[in-house]
Structure formats: C-alpha cells, structure tokens
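Take a look at the following structure, please.
All protein chains of the complex are present and in place, except for one that has been dropped.
Moving on, here comes subunit A:
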C-alpha cells in the first residue's frame, strides 16, 4: 500500500467547508490556507486545524502571498488544492512543482472563466453547470483541464441554492480527485480550447441591472435568481425609485402596458415585460428595507388607480 498523499488546501471560506470535512475524514489533508475570509471563519478553521494537527495559515491580502512559498516548502504537500482561493498564485509559488496545483472552478471551463461563474451560468439560463478540476498556471482559470464534472441546474435555483448544491458536490469531486492522485499513474488532462473560452469579469451594476426595455420576462427572472442573495437582488428602477428585486416568478399573462410599469398587484407586484409577459415580484429591497410586495404597495399611495 502506497503512503497516503498529503494535500494542502487553499480556500476562500465557507464554500470549501464540506470538501475540507470529507478530505480530512479520508485523511488526505495536511494543511489549510485561507485567503481573505471573515474573522469568524478564520477562527473556526484555525481551531479545526489545531485540533486535527493540520498546518494553518491565513493570507489576508495580496502582500501576504509572498509568505506562501516558504510555508509550502515547510509543509511539503504532495498536492495543493485551490477551492475559491481569492488570489492569483505567482510563478514563484507554482514553481513548487509542475502539476502539483489543482483548482476546482465552480463553473464549466473554458466557457466560464472568471470569479463568479455561478452568477454567469444562472444569468445565461444554462440548464447544466460543472465543477472543473484543472491544473493551475499563472493565469486565472487557464491551466490544463482534468475534467468537468457536470451538475444539473434546476428551475428556480438561485445563486444561493446553486452555491450550496455545488459546495456539497464539490466535496465528492475533491475526494474523487484525491483518490485519482492517490491511485493513478497518469492524470489525463487537456489544454483548454481557446476558441471556446470566455472570461467574465466580476459583475458590476451593468450586469445586475434589469433593463425593462430589452430583457424578456424569463431573462429577468434568471437575473433575479442569479443575484439572490449575494447582490441582495437584481437592481431595477420602479416608479422612479431604485430598488432590488430579490424574489419573483414568471406570470404568463399577456398585457398591453409599457415594459417596466405595474400591470396589477395582489400579493405580488406584477410588472410588464417587453415580450408581453409579466413578472410577479414577491420580495424586494427599497430604501425603507427588505419587504414583501404587499408591504411595498402599502407604502405607495400612487398605486391607488392600478387594478388589484
């Protein structure tokens, strides 16, 4: 029996917890590094690392990455797994060993490079996403692909729901990869097909904003789901006010209103879309706070003339 491979995991927080638990249970982990992260999460990880005799190091900012190579040299892991680690690893760190660094990207590669593929696949109305295991090079998400492990996106999945699902799936994928490294003589991998690649920048307001005149009802629902909860909803203008729509569903009722205007309200606020369909807003965030559509309606005497 060959000695168990020692894996150092670099992570960005909660998303990696299930994978850390499973890898630790199967005795693969030798050390954990965390990039950025809240004090609560760093403290919790450090405690766990101490209790289990794992190495531990926090990397709060880009500057601290300069200490990483010395730390890795001291630990001497067989492999380094990156799970949502927020910083790019420099050549000096990657020089620790060729094909020793494996990133688990929460989206299919090469099509969904970038920091928030979960947002992008939901916004683009994909029906399937993947966790991509790939060797790392000095550019974000560009090393050779080992595999894309697919996972179905279900109707109604929000950013939050899909993140939890991916985090659970990631645990098994990371363990499978550890086993692959443990037992395999050769890890099959392929360079990324650059003709199919796309790098999505971190979304800004132009990506999270509902354009009532140009977007169909289904596109709007997908954007709302893609923004819940990380952006506190999709940004929109309604009745001249900036709001964020947190939860809404498709209302398959035709209308003759201008896109972005209120058609009717009941327990939901029903908004006209450009494809003659409507979306029914359930929960939103306004200057007064997060509220249901009914609570929002009570704040707006101007809605008195609209059918309900």
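Side notes on the structure shown:
In this section, a contact is a pair of C-beta atoms (placed from the backbone, for glycine too) under 8 Å apart; a residue touches a chain by one contact, two chains touch by 3 or more; residues count from 1.
The rule is short, and it goes like this: contacts and distances are computed from a predicted model.
Chain not shown in the complex: UniProt lists it as "ABC transporter substrate-binding protein", one of "Autoinducer 2 import system permease protein LsrD", "succinate dehydrogenase", "1-acyl-sn-glycerol-3-phosphate acyltransferase" or "ABC transporter substrate-binding protein". Interface note for the absent chain: among A:179, A:242 or A:267, the touching residue is A:179.
Seen across the whole complex, the unshown chain contacts subunit A at 1-2, 133, 146-150, 152, 172-173, 176-177, 179-180, 182-189.
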